[in-house]
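Now for chain A:
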Amino acid sequence: MVKSTPPFGFTIDRDDEKCIRCQACVRMCSNDVHAYDAEKDVIVSDSTKCVGCHFCEAICPTSSLTVERTQSQYRENFNWTAEVINDIKSQAGSGGVILTGMGCDKPYTNYWDRIVLNASQVTNPSIDPLREPMELRTFIGRKPDRVEIDSSGEPKLATEISPQLELETPIMFSAMSYGSISYNASLALARAASDFGTFWNTGEGGLHKDFYKYGPRTIVQVASGRFGVTREYLNTGAAIEIKVGQGAKPGIGGHLPGEKVTESISETRMIPIGTDALSPAPHHDIYSIEDLRQLIYALKEATRYKKPVGVKIAAVHNVAPISSGIVRAGADFIVIDGVRGGTGAAPKVIRDNVGIPIEIAAAVVDSRLREEGIRNQASLIVAGGFRRSSDVVKAIALGADAVYIATSALVAMGCTICQKCYTGKCNWGIATQDPYLTKRLNPEIATRRLKNLLRAWSLEIKEMMGGMGINAIESLRGNREQLRGVGLSEVELEMLGIKHVGEAW
Partner candidate 1 sequence: MTKYIIVGSSAAAIGAVESIRQADKDGKIVVVSNEPHPLYSRPLITYLLAGQIDESKMSYRDPEFYRKYNVEEVLGKEVVAIHPEDKKVVLNDGAALPYQKLLLATGGRPIVPQVEGKDLAGVFTFTTLDDARKVGEFIKKNEVRSAVVVGGGLIGLKTAEALIARGIKVTIVELADRILSATFDRKASEIVEMALREKGCELITNNTVWKVTGRGGVKKVELQGGVEVDCQLVIFAIGVTPNTELAKCAGIEVRKGILVDERMQTNLPDIYAAGDVVEAYDMITSTTRQIAIWPNAHVQGSIAGFNMAGKTEKYDGSFAMNTVEICGVPTISVGLTDPQEKGYEVLEHYDEAQRAYKKIVLKDDVIVGAIFVNKIDRAGVFRGLIKNKTNVRLFKDVLLRDDFGLVWLPEMFRKHMVMGEGTEV
Partner candidate 2 sequence: MEVDRGGCSLFGVMDESGKRFSGAQATSAIAKMQDRENGLGGGFAGYGIYPRFKNCYAFHLLYDNEKAEESTERCLEENYSIEKAEPIPTRKKTTIENPPLLWRYFLTVKETKANSEPGQEDFVVSTVMKINGEIDGAFVISSGKNMGIFKGVGFAGEIGKFFRLEEYKGYAWTAHGRFPTNTVGWWGGAHPFGLLDWSVVHNGEISSYGTNKRYLENFGYRCALFTDTEVITYLFDLLARKYGFGFDVIGRILAAPFWDEIERLPESQREICKALRLAYGSALVNGPFATIVGHTGGIVGINDRIKLRPLVAARKGSMLYMSSEESGIREVCQSPDKVWMPEAGEPVVGRLEGAHG
């Protein structure tokens, strides 16, 4: 039969009037899309190889390139879409699981886009964040049930406060392992978090020795593969996060192909060079909540109760009761990663079909913990597809203490969400270990851009808070009265615990 391969999805439009044959595109494309034909003095582009990362477009000095989405058209069919047909063709050819990168791109309702915020009008003043103090400082960790003050003599605090992470903005960088992203990308995250006063997360790949100096701003992850986990590692971090699940692939382990296990990565992960790094789907020492409790306390013991220990799970149907169990098992913070959470590599079918949106998960977990009177025992960090500052504000108003961002951080560093992270050929130098590509990400620029993003979002959060007449993030946290749903059903509103637009207090 005729080879039935899926048609490609992009076309390179080159304005030949403007092309000066400088060949920057030829040199730069890791997918070898462009080639110079010296005989004809033209540059030709092979669109079939294009992944749509737009790097050539960005580098072209005369803007002569446009990467356009083109899809060879099949007969319209609501069910048998081009994506479906192409996936089948691809699998009929490969016989394997379809891999992809980044987060779920399916059009499940994005509730952030269906929630609007409040603002003060007339009866109370909005606050100008440029003139008045506006506090975003956030603490992650177990909060005391009650504060006791010893007033015999000079008043003194008589309550012991559990270890806390102190954030200058309620935004942290979510787990991305060194291995899934480049050294320079990790470095930029570490530096930006340190400079800005927030935290970054090692992911499950261990902590490179060079990054130990950023330890006070690092959340170290303990995942099922236990890569790079040592006593020193645990004690270097500011907090420990036990990774049970990830929004992009709940119930699935991880797989870093051997080619990516370079010398430096092998050292950091403590595995031989060139071997596949496999994270099992479950932690093989956690088959129940009691096991989790043991691990939490083992880690607390290992760090002498000086670091908050948290647990990250993917948002799934039972997220609320599971969260309650985790808090009761002794976690100081709990991370919920929604269905739109990203990944370096995941089976497409899992990424797109497993898990629930973070908006609902955040709301039900917060409510559940409050109902059980244990909300103060653990901080709630939510993750999975935070795209803008308003998403953050809405999450906090639903009840989250802080959010994790990762995809947004990558976009700040250049990523265009082409979803090809798993190929290791990231032209932007982010999701790759190829030294020819990694040097493209200047960590100084990346750090600056990440800090700018944090700064911009923080300013916007302050603007929104000021508009609501709130000058401390504590007063936004769980303040669902500031939220209203647009066009949501009763049940959705109930899950979110918010009123519909039009309803007053």
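Candidate entries met the following condition: all candidates are chains of the complex that A comes from, given by their letters.
FYI, a contact is a pair of C-beta atoms (placed from the backbone, for glycine too) under 8 Å apart; a residue touches a chain by one contact, two chains touch by 3 or more; residues count from 1.
Being a predicted model, the structure only gives us computed values, none of them experimental.
Asks: For chain A in this complex, which listed candidate touches it: 1 or 2?
Replies: In this complex, the candidate that touches chain A is number 2.
Asks: Which bits of chain A are touching candidate 2 when the two form their complex?
Replies: Residues in contact with candidate 2: 120, 122-125, 127, 132-133, 135, 137, 139, 143-147, 149, 154-157, 159, 161, 164, 370, 373, 375-376, 397, 468-472, 474-482, 504-505.
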